[in-house]
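Shown here: the complex without one of its protein chains, the others still in place.
Note that the chains take the letters A and B in the order they are written out, and that residue 1 is the start of every chain.
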Amino acid sequence: MGKRTSRLFDNVITVVGSVLLLLWIFIPSYWAFKTSISPPEEAWSPLPPLRPTLENYINLFNPSPEAIIRGMGIRAALPDPMIVYITNSFIVAITAATVGTVLGALAGYNLARFNYRGKRFVTWLVLFAYVFPIFILMVPILIIFRELKLYNTLHGLALVHLAYTLPFSTLMLRSYFLGVPRDLEDSALIDGCTRFEALFRVTLPVSAPGLVTAFIFSFTLSWNDLLFALILLNSSRLYTIPVATTFFLWGGEIVDPGGLSSVAIFAGIVPAALYLLVQKYIVLGLIKGAVKA
Amino acid sequence: MRKIVVSLFILLVTVAVLNIYPVVYAEKPKLVIWGRATFTPPQMYWVESKVRRWAQEHDVEVEITWLAVADIGRKLIAAVEAGSPPDIVINGHPVAIFAEQGLLLPLDDVVKKLNESDIYELKRKICTFNGHYYCIPNMYEVTWLHVRWDIVQKAGIEDMFPPKTLDEIYEIAKKLNQVEPGVYGIGLPLGLNGYDAWWTFEHFWAGFGGGMLSERSVDGVLVGKEPYRSGLKRALEFFRKIWSEELTPPDSPEWVDASNNINYIQGTIAMTINPLSIYYALMTQKPDLAAKTKLFVLPVAVDCGDESTFIFKATKYPELAKDLVYYLFEDKEDYRKGFIESSYLYGLPIFRSQMKVISEQWKKGKWPGIMEDPMKVVEKVKIHETAAFPLGERTTPSESFREGFIWNEMIQRVVIRGEDPDKVIDEFHQRFVEEVKRVYGG
Partner (left out) sequence: MVSRRFKNYLYSWFYVLPTVILIITIFIVPIFYNVWLSFHEKLIGRQPVFAWFRNYERLICSPVLYASLINTFIYAFTSVFIKAIIGLSVALLLNRRFRGRGFLRGISILPWAFPSFVCAVLFWFNYAGKGTFNQILMALGLRPIHWLGYDTAMFSVILLNIWHGWPFFFMGILAGLQAIPIELYEAAEVDGAKSYHKFIHITLPMVKPVIFTVVLLSLMWTMGEFTQIYMTTGGGPVDRTLTVPMAAYKIAFMTEINLPLAAAYTIVVLPIYLVLIYFTLKQMGE
């Protein structure tokens, strides 16, 4: 092929590919987005609403009487306004992310800087926990948490979520710290700091982006969990958002499509927005953080 | 180092305090009450208002939670296992699973106060275990054949009603199918996650001579034993015919308990078997459709009224709880008016005295659409949804198989997947035997 036609061919591929990509992403998301800004009468119309409204989103936080009545069909299962579930999700996710990041920072720093017998064991243990399929633990975790009186509590759920957040932040921060040049710490040590002070005053501030990324990832891992929220939470007022959304499918019919789509989009935008903030570090976090055992 | 430990400690303490604070500050006696949300809201309002009135009079704090029908069983079991069951369950199930493990408070004195002989025997039997009463049955929830009379007239088969045998139901469904384009002959629930498929099937399983359990032992398992086996096979055949001939909507296998209601109201089915929750919904939401609906008694009627009121032994206030339970039923007229009549006879009274009143009302034409005297229907009912038949009592195996939707699985495998009924029957007979063994030994 001549240079020109090959260039044209290239451009065509790029354009066609981009269009297909956009269609592939947008078509399946269209309906939920459309419904979330539609008034109830237009909920099932295939076209974008003639009278778009943000009422569905507002009702999440401050339900109007009509919204409450409209949700009556599922009231038996979801007696509280959505804001309760949203709050619960935040509480659990922030707790799990905080504890996970703090402990993960300590452990990650340790694995990045120290050398001692048993370090390999710890590293492999953390890696094992990272890839392990958590559903295998559903029964014992339930029974153990019942014994510990952590059943049906938000902090109990946050503790289980550490199973997701802790291995991940450890590995991610370890990889991050490995990338921080030792000289900074060394000069601090020479100046008379202990290891720990060096960590606190020198390394951590420099690693702020890594810490933020680890926190955000941990937050979203907890935010997304459905399995343990289902298992450990028995009172409806403690439900988190994923559990609440399971109740909207009733008899094969979607009850209150406006409410459902708005809570789903909201629940989706929170992690999406957080990820966009730390776009650069996503790959680092997921894959490279784990590579280089 | 110290800073981190201190801050973590503060974080944990804060979280712990936030959780403990509300508990520490309760002072009045408190009763935690769970209930299954009914399909007819006035019943819930009646229960709530009665409970709150009682609570005010006795200066007791009450917390009422209404749970969805497919949830309450699972949640109760989870709560019991976690060591924190509610105090009272008003309008809930299962019962035998708890009663047979000694977890419920005997209610013999309450039943006596309510005049034992005034309560129908079938209802008393399902609350008995080892000679004691462990629950008060809330109501009869009898199944009726809901039929679109306008479609029947269009098909010209008015004289086929009421059907005298179960097989006639198939004939009727066939004749009604697609008479109105897009409207199926019958709405047959076949879903995995709901009780509808199970008790609809039970009409035919029991009606064709099948059997589940005759006594609480492995020898009493009748599922796959002749002559009961052929009854089960016939029932599966019946369902399979209806499904394969497309007499029921194609999404029937995904239906949950509200689905046949929804489908009838939306006009996609001409006929369905259901308690009167559908009729109630029609009367309140679509009166024109209600006018076109007639309700007939089936050749075999099933009582789905498994919702009962029971008290957990673990309660801190057994006498108060019993008092509340008695209070609910004490004023039988109020019970009839607020719980039964308000639901448009979705529920029928457990008391003979009140049933007589209803019967008189019907004779005077108060309940149009209902084609037979409710009192006669109640007296005809022999099968109860959660009781093992022909034993007639609730048992842990019959309840757990119902709660776990295990019969639904059996139905789906033969009807939808087309598996060999003999193999499937053997498999589920074995499974039931295992469950009976697990509970009763042997």
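Here is the rule we use: contacts are C-beta pairs under 8 Å (C-beta built on N, C-alpha and C of every residue); 3 or more make two chains touch, one makes a residue touch a chain.
Bear in mind that the values here come from a model prediction, so they are computed numbers and not experimental data.
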{"item": "Contacting the left-out chain in the complete assembly, out of B:Trp34, B:Trp54 or B:Phe98", "value": "B:Phe98"}
{"item": "Contact with the hidden chain (one of A:Met82, A:Ala107 or A:Ala188)", "value": "A:Ala107"}
{"item": "Residue ranges of subunit A at the interface with the undisplayed chain", "value": "10, 13-14, 17-18, 21-22, 24-25, 27-32, 35, 44, 46, 103-104, 106-107, 109-111, 114-119, 122, 124-129, 131-144, 160, 162-163, 166-167, 170, 195, 220, 223-224, 226-227, 230-231, 241-242, 245-246, 248-249, 254, 257, 260-261, 264-265, 267-268, 271-272, 275-276, 279, 282-283, 286-288, 290-291, 293"}
{"item": "Hidden partner interface residues of subunit B, rising order", "value": "74, 77-78, 80-81, 97-98, 101, 103, 192-193, 250-251, 253-254, 396, 400, 403-406, 409, 412-413, 416-417, 427, 434-435, 438-439"}
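Keep in mind that, in the parts below, only the chains that are shown with their structure count from here on.
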{"item": "Footprint of subunit A on subunit B - complex, ascending", "value": "1, 4, 8, 11, 15-16, 19, 37, 65-68, 71, 75, 78-79, 81-84, 251, 254-259, 262"}
{"item": "Residues of subunit A defined as touching subunit B within the complex", "value": "74-77, 79, 95, 98-99, 102, 146, 151-155, 158, 196, 234-236, 247, 250-253"}
